[in-house]
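Left out: one protein chain. Kept in place: all the others.
Our next item is chain A:
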Amino acid sequence: MALQELTYRDALRKALADAMTENPDVVIIGEEVGRYGGAYAVTKDLIKEFGPERVIDTPISEPAIVGAAVGAALAGLRPVAELMYVDFIGMTMDQLANQAAKIRYMFGGQIGVPMVLRTQGGTGRSAGAQHSQSLEAYVMHTPGLRLAMPATVADAYHLLRQALTKPDPVVFIEHKALYTLKETVDLDAPVPEWGKVAVRRQGRDLVIVTYSRQVHYAMEAAKQLAAQGIEATVIDLRTLNPLDFDTIRTEVEKTGRAMVVSEGVMTAGVAAELSARISEECFDFLEDPVIRVAGEDIPISVSTVLETGSVPGPQLIFETAMKLMAGRVAA
(Lines give C-alpha, C1' and ligand atoms only; values in the text may rest on other atoms or scores of the structure.)
Protein backbone atom coordinates (compact mmCIF):
# COMPACT_ATOMS: atom_id res chain seq x y z
CA MET A 1 0.00 0.00 0.00
CA ALA A 2 1.94 2.99 -1.22
CA LEU A 3 -0.16 5.98 -2.06
CA GLN A 4 1.57 8.51 -4.23
CA GLU A 5 0.75 11.62 -6.18
CA LEU A 6 1.63 11.15 -9.79
CA THR A 7 0.92 12.89 -13.06
CA TYR A 8 -0.25 11.04 -16.15
CA ARG A 9 3.09 11.93 -17.75
CA ASP A 10 5.11 10.58 -14.81
CA ALA A 11 3.04 7.40 -14.70
CA LEU A 12 3.82 6.75 -18.35
CA ARG A 13 7.47 7.43 -17.76
CA LYS A 14 7.51 5.12 -14.77
CA ALA A 15 5.81 2.37 -16.76
CA LEU A 16 8.49 2.63 -19.43
CA ALA A 17 11.30 2.72 -16.86
CA ASP A 18 9.93 -0.24 -14.90
CA ALA A 19 9.40 -2.29 -18.05
CA MET A 20 12.91 -1.47 -19.24
CA THR A 21 14.39 -2.45 -15.90
CA GLU A 22 12.52 -5.73 -15.89
CA ASN A 23 13.07 -6.65 -19.52
CA PRO A 24 16.37 -5.80 -21.20
CA ASP A 25 14.77 -6.30 -24.61
CA VAL A 26 12.50 -3.28 -24.22
CA VAL A 27 13.82 -0.45 -26.39
CA ILE A 28 12.34 2.93 -27.24
CA ILE A 29 12.65 4.28 -30.75
CA GLY A 30 11.36 7.61 -31.98
CA GLU A 31 11.95 11.29 -32.66
CA GLU A 32 13.33 13.32 -29.76
CA VAL A 33 12.78 10.49 -27.27
CA GLY A 34 16.35 10.56 -25.97
CA ARG A 35 18.37 13.72 -25.53
CA TYR A 36 15.32 15.97 -25.81
CA GLY A 37 13.31 13.72 -23.48
CA GLY A 38 10.20 13.48 -25.65
CA ALA A 39 8.15 16.28 -27.18
CA TYR A 40 5.81 15.97 -24.19
CA ALA A 41 8.61 14.97 -21.81
CA VAL A 42 7.31 11.43 -21.26
CA THR A 43 10.71 9.86 -21.89
CA LYS A 44 12.61 12.53 -19.97
CA ASP A 45 15.97 11.26 -18.69
CA LEU A 46 15.32 7.66 -19.72
CA ILE A 47 18.37 7.94 -21.95
CA LYS A 48 20.47 8.71 -18.87
CA GLU A 49 19.16 5.63 -17.13
CA PHE A 50 19.18 3.18 -20.02
CA GLY A 51 21.58 4.64 -22.56
CA PRO A 52 21.29 5.54 -26.23
CA GLU A 53 21.34 1.87 -27.25
CA ARG A 54 17.90 1.44 -25.72
CA VAL A 55 16.48 4.94 -26.03
CA ILE A 56 17.04 5.58 -29.69
CA ASP A 57 16.71 9.02 -31.27
CA THR A 58 15.76 8.80 -34.90
CA PRO A 59 15.69 11.08 -37.91
CA ILE A 60 12.27 12.45 -38.86
CA SER A 61 11.27 9.29 -40.68
CA GLU A 62 7.97 8.02 -39.35
CA PRO A 63 7.38 5.12 -41.74
CA ALA A 64 10.83 3.73 -41.01
CA ILE A 65 10.41 4.22 -37.26
CA VAL A 66 7.29 2.08 -37.22
CA GLY A 67 8.74 -0.35 -39.75
CA ALA A 68 11.94 -0.73 -37.76
CA ALA A 69 9.86 -1.47 -34.67
CA VAL A 70 8.04 -4.18 -36.62
CA GLY A 71 11.33 -5.74 -37.62
CA ALA A 72 12.78 -5.43 -34.14
CA ALA A 73 9.72 -7.18 -32.74
CA LEU A 74 10.05 -9.97 -35.30
CA ALA A 75 13.68 -10.36 -34.33
CA GLY A 76 13.08 -10.67 -30.61
CA LEU A 77 13.10 -7.17 -29.14
CA ARG A 78 10.19 -5.50 -27.36
CA PRO A 79 10.12 -2.14 -29.11
CA VAL A 80 8.16 0.90 -28.06
CA ALA A 81 7.98 3.13 -31.11
CA GLU A 82 6.88 6.71 -30.54
CA LEU A 83 4.94 8.84 -32.97
CA MET A 84 5.13 12.40 -31.74
CA TYR A 85 1.55 13.14 -32.86
CA VAL A 86 -1.12 10.66 -33.86
CA ASP A 87 -1.72 12.97 -36.82
CA PHE A 88 1.38 11.41 -38.40
CA ILE A 89 -0.14 7.94 -38.30
CA GLY A 90 -1.26 8.25 -41.91
CA MET A 91 2.38 8.41 -42.98
CA THR A 92 3.01 5.11 -41.21
CA MET A 93 -0.21 3.35 -42.12
CA ASP A 94 1.43 0.87 -44.46
CA GLN A 95 3.83 -0.33 -41.80
CA LEU A 96 1.08 -0.38 -39.22
CA ALA A 97 -1.89 -1.74 -41.14
CA ASN A 98 -0.28 -3.81 -43.90
CA GLN A 99 2.72 -5.04 -41.96
CA ALA A 100 2.33 -5.01 -38.16
CA ALA A 101 -1.37 -5.86 -38.19
CA LYS A 102 -1.22 -8.64 -40.76
CA ILE A 103 2.04 -10.47 -40.26
CA ARG A 104 0.72 -13.04 -37.79
CA TYR A 105 -2.26 -13.85 -40.00
CA MET A 106 -0.60 -13.74 -43.43
CA PHE A 107 2.20 -15.95 -42.28
CA GLY A 108 -0.14 -18.54 -40.89
CA GLY A 109 0.43 -17.80 -37.23
CA GLN A 110 4.18 -18.39 -37.30
CA ILE A 111 5.04 -15.18 -35.53
CA GLY A 112 3.45 -12.15 -33.91
CA VAL A 113 4.56 -8.53 -33.77
CA PRO A 114 4.80 -7.70 -30.06
CA MET A 115 5.39 -3.98 -30.32
CA VAL A 116 3.83 -0.91 -28.79
CA LEU A 117 3.25 2.26 -30.75
CA ARG A 118 2.94 5.12 -28.29
CA THR A 119 1.48 8.36 -29.49
CA GLN A 120 -0.77 11.19 -28.38
CA GLY A 121 -3.72 12.99 -29.85
CA GLY A 122 -6.61 15.31 -29.19
CA THR A 123 -7.28 19.00 -28.89
CA GLY A 124 -6.33 21.49 -26.22
CA ARG A 125 -3.19 23.27 -27.34
CA SER A 126 -4.21 25.38 -30.33
CA ALA A 127 -1.99 23.06 -32.29
CA GLY A 128 -4.06 23.30 -35.44
CA ALA A 129 -5.50 20.94 -38.01
CA GLN A 130 -2.47 18.66 -38.35
CA HIS A 131 -1.59 18.32 -34.67
CA SER A 132 -4.93 17.99 -32.85
CA GLN A 133 -6.82 15.08 -34.32
CA SER A 134 -8.34 12.04 -32.67
CA LEU A 135 -7.60 9.25 -35.13
CA GLU A 136 -8.29 6.16 -33.02
CA ALA A 137 -10.92 5.02 -35.51
CA TYR A 138 -8.18 4.34 -38.08
CA VAL A 139 -6.66 1.90 -35.61
CA MET A 140 -9.90 0.37 -34.38
CA HIS A 141 -10.85 -0.23 -38.03
CA THR A 142 -7.79 -2.41 -38.55
CA PRO A 143 -8.05 -6.03 -37.39
CA GLY A 144 -4.83 -7.20 -35.80
CA LEU A 145 -4.11 -4.01 -33.87
CA ARG A 146 -4.90 -3.63 -30.20
CA LEU A 147 -5.82 -0.16 -28.99
CA ALA A 148 -5.47 1.34 -25.50
CA MET A 149 -6.41 4.91 -24.50
CA PRO A 150 -5.87 5.67 -20.83
CA ALA A 151 -7.96 8.33 -19.10
CA THR A 152 -6.48 8.11 -15.62
CA VAL A 153 -3.05 8.19 -14.06
CA ALA A 154 -3.32 4.62 -12.81
CA ASP A 155 -4.37 3.40 -16.24
CA ALA A 156 -1.55 5.32 -17.89
CA TYR A 157 0.78 3.18 -15.83
CA HIS A 158 -0.97 -0.18 -15.86
CA LEU A 159 -2.18 -0.19 -19.44
CA LEU A 160 1.28 0.69 -20.71
CA ARG A 161 2.87 -2.03 -18.57
CA GLN A 162 0.28 -4.51 -19.79
CA ALA A 163 0.66 -3.40 -23.41
CA LEU A 164 4.32 -4.32 -23.07
CA THR A 165 3.40 -7.92 -22.29
CA LYS A 166 0.93 -8.45 -25.13
CA PRO A 167 1.71 -10.80 -28.00
CA ASP A 168 0.31 -8.49 -30.69
CA PRO A 169 0.88 -4.87 -31.75
CA VAL A 170 -0.70 -2.36 -29.39
CA VAL A 171 -1.36 1.22 -30.40
CA PHE A 172 -1.32 3.28 -27.24
CA ILE A 173 -2.85 6.74 -27.62
CA GLU A 174 -2.38 9.29 -24.87
CA HIS A 175 -4.25 12.58 -24.70
CA LYS A 176 -2.11 15.71 -24.89
CA ALA A 177 -4.36 17.55 -22.48
CA LEU A 178 -3.97 14.87 -19.80
CA TYR A 179 -0.20 14.91 -19.32
CA THR A 180 -0.43 17.27 -16.37
CA LEU A 181 -3.37 15.45 -14.78
CA LYS A 182 -2.37 14.63 -11.22
CA GLU A 183 -4.00 11.89 -9.16
CA THR A 184 -3.24 10.00 -5.98
CA VAL A 185 -2.67 6.41 -6.93
CA ASP A 186 -1.70 3.14 -5.32
CA LEU A 187 0.19 1.26 -7.97
CA ASP A 188 0.45 -1.77 -5.65
CA ALA A 189 -3.32 -2.16 -5.42
CA PRO A 190 -4.79 -5.04 -7.45
CA VAL A 191 -4.27 -4.26 -11.10
CA PRO A 192 -7.40 -3.89 -13.23
CA GLU A 193 -7.57 -6.49 -15.95
CA TRP A 194 -6.48 -5.59 -19.50
CA GLY A 195 -9.46 -5.56 -21.81
CA LYS A 196 -12.05 -4.71 -19.17
CA VAL A 197 -13.88 -1.42 -18.96
CA ALA A 198 -14.01 0.55 -15.72
CA VAL A 199 -17.38 1.66 -14.44
CA ARG A 200 -16.31 5.03 -13.05
CA ARG A 201 -19.72 5.92 -11.74
CA GLN A 202 -22.87 3.91 -11.25
CA GLY A 203 -26.29 5.44 -11.99
CA ARG A 204 -29.81 4.30 -12.71
CA ASP A 205 -30.97 6.57 -15.55
CA LEU A 206 -28.53 6.39 -18.42
CA VAL A 207 -25.13 5.06 -19.39
CA ILE A 208 -22.40 7.30 -20.82
CA VAL A 209 -19.81 5.23 -22.64
CA THR A 210 -16.57 7.05 -23.31
CA TYR A 211 -12.76 6.98 -23.11
CA SER A 212 -9.64 9.12 -22.80
CA ARG A 213 -10.13 12.79 -21.85
CA GLN A 214 -13.88 12.62 -22.37
CA VAL A 215 -14.11 10.38 -19.28
CA HIS A 216 -13.31 13.44 -17.17
CA TYR A 217 -15.84 15.54 -19.05
CA ALA A 218 -18.47 12.84 -18.64
CA MET A 219 -17.78 12.68 -14.91
CA GLU A 220 -18.19 16.45 -14.65
CA ALA A 221 -21.42 16.27 -16.61
CA ALA A 222 -22.62 13.40 -14.41
CA LYS A 223 -22.10 15.58 -11.35
CA GLN A 224 -24.21 18.35 -12.90
CA LEU A 225 -26.83 15.77 -13.88
CA ALA A 226 -26.96 14.45 -10.32
CA ALA A 227 -27.80 17.96 -9.17
CA GLN A 228 -30.82 17.73 -11.50
CA GLY A 229 -31.81 14.34 -10.10
CA ILE A 230 -30.42 12.32 -12.99
CA GLU A 231 -28.01 9.54 -12.18
CA ALA A 232 -25.63 8.51 -14.94
CA THR A 233 -23.38 5.51 -15.19
CA VAL A 234 -20.02 6.44 -16.70
CA ILE A 235 -18.05 3.73 -18.47
CA ASP A 236 -14.38 4.25 -19.29
CA LEU A 237 -13.42 1.88 -22.11
CA ARG A 238 -9.67 1.88 -21.30
CA THR A 239 -9.00 -0.49 -24.21
CA LEU A 240 -10.99 -0.14 -27.42
CA ASN A 241 -9.56 -3.38 -28.74
CA PRO A 242 -10.13 -5.68 -26.96
CA LEU A 243 -13.56 -4.22 -26.29
CA ASP A 244 -15.37 -5.35 -23.17
CA PHE A 245 -18.82 -5.25 -24.64
CA ASP A 246 -20.29 -7.60 -22.03
CA THR A 247 -20.04 -4.96 -19.32
CA ILE A 248 -21.41 -2.27 -21.61
CA ARG A 249 -24.39 -4.49 -22.45
CA THR A 250 -25.07 -5.29 -18.81
CA GLU A 251 -24.98 -1.62 -17.81
CA VAL A 252 -27.09 -0.41 -20.74
CA GLU A 253 -29.69 -3.09 -20.06
CA LYS A 254 -29.98 -1.81 -16.49
CA THR A 255 -30.88 1.74 -17.53
CA GLY A 256 -32.30 1.40 -21.05
CA ARG A 257 -30.53 4.53 -22.25
CA ALA A 258 -27.07 5.09 -23.65
CA MET A 259 -24.92 7.92 -24.86
CA VAL A 260 -21.55 7.45 -26.49
CA VAL A 261 -19.02 10.27 -26.18
CA SER A 262 -15.90 10.63 -28.28
CA GLU A 263 -13.60 13.49 -29.20
CA GLY A 264 -13.05 11.96 -32.63
CA VAL A 265 -15.25 13.08 -35.49
CA MET A 266 -18.80 11.78 -35.50
CA THR A 267 -18.97 10.10 -38.88
CA ALA A 268 -17.68 6.54 -39.05
CA GLY A 269 -15.88 7.04 -35.76
CA VAL A 270 -15.49 5.06 -32.57
CA ALA A 271 -18.79 6.43 -31.31
CA ALA A 272 -20.50 5.19 -34.47
CA GLU A 273 -19.19 1.66 -33.91
CA LEU A 274 -20.20 1.62 -30.25
CA SER A 275 -23.60 3.08 -30.84
CA ALA A 276 -24.30 0.59 -33.64
CA ARG A 277 -23.26 -2.25 -31.41
CA ILE A 278 -25.39 -1.07 -28.49
CA SER A 279 -28.37 -0.55 -30.80
CA GLU A 280 -28.02 -4.06 -32.22
CA GLU A 281 -27.27 -5.93 -29.05
CA CYS A 282 -29.43 -4.08 -26.54
CA PHE A 283 -32.33 -3.32 -28.87
CA ASP A 284 -35.03 -4.85 -26.69
CA PHE A 285 -33.89 -2.90 -23.67
CA LEU A 286 -33.54 0.55 -25.19
CA GLU A 287 -36.08 3.24 -24.36
CA ASP A 288 -34.52 5.82 -26.67
CA PRO A 289 -32.09 6.04 -29.55
CA VAL A 290 -28.46 5.64 -28.61
CA ILE A 291 -27.10 9.17 -28.87
CA ARG A 292 -23.64 10.04 -30.09
CA VAL A 293 -21.85 13.08 -28.76
CA ALA A 294 -18.71 13.43 -30.83
CA GLY A 295 -16.38 15.82 -32.57
CA GLU A 296 -17.85 17.87 -35.39
CA ASP A 297 -17.24 16.49 -38.88
CA ILE A 298 -14.65 19.19 -39.55
CA PRO A 299 -10.89 19.74 -39.12
CA ILE A 300 -9.61 21.37 -35.92
CA SER A 301 -8.85 25.10 -36.07
CA VAL A 302 -5.96 26.89 -34.44
CA SER A 303 -8.38 29.49 -33.05
CA THR A 304 -9.13 28.47 -29.49
CA VAL A 305 -12.76 29.44 -29.87
CA LEU A 306 -13.25 27.18 -32.86
CA GLU A 307 -11.05 24.46 -31.41
CA THR A 308 -12.99 24.06 -28.17
CA GLY A 309 -16.24 24.56 -30.01
CA SER A 310 -15.60 21.63 -32.30
CA VAL A 311 -15.26 18.86 -29.71
CA PRO A 312 -17.51 17.72 -26.86
CA GLY A 313 -17.09 19.14 -23.40
CA PRO A 314 -18.95 18.76 -20.10
CA GLN A 315 -21.62 21.24 -21.14
CA LEU A 316 -22.58 19.45 -24.36
CA ILE A 317 -22.63 16.08 -22.59
CA PHE A 318 -24.80 17.52 -19.81
CA GLU A 319 -27.20 19.25 -22.19
CA THR A 320 -27.56 16.18 -24.36
CA ALA A 321 -28.27 13.99 -21.35
CA MET A 322 -30.86 16.49 -20.13
CA LYS A 323 -32.58 16.41 -23.51
CA LEU A 324 -32.42 12.64 -23.60
CA MET A 325 -34.01 12.45 -20.17
CA ALA A 326 -36.48 15.28 -20.66
CA GLY A 327 -39.84 14.27 -19.25
CA ARG A 328 -38.66 10.69 -18.97
CA VAL A 329 -37.67 10.40 -15.35
CA ALA A 330 -40.14 10.58 -12.57
CA ALA A 331 -39.24 13.80 -10.76
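Here is the rule we use: a residue touches a chain if its C-beta (ideal position, glycine included) is under 8 Å from a C-beta of that chain, and two chains touch if they have at least 3 such contacts; residues count from 1.
The rule is short, and it goes like this: contacts and distances are computed from a predicted model.
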Per UniProt, the name of the complex member that is left out, chosen from "Dehydrogenase", "Putative ABC transport system permease protein", "ABC transporter ATP-binding protein" or "Fe-S cluster assembly protein SufD": "Dehydrogenase"
Residue in contact with the excluded chain [from A:Ala17, A:Ala39 or A:Ala226]: A:Ala39
Hidden-chain contact residue, picked from the options A:Pro63, A:Pro242, A:Gly256 or A:Pro314: A:Pro63
Touching the absent chain when the full complex is considered, from A:Lys14, A:Lys102, A:Arg125 or A:Lys196: A:Arg125
Hidden partner chain, residues of chain A it touches: 31-32, 35-36, 39, 57-61, 63-64, 87-88, 91, 125-131, 266, 288-289, 291, 293-299, 301-306, 309-310, 312, 316, 320, 323-324, 326
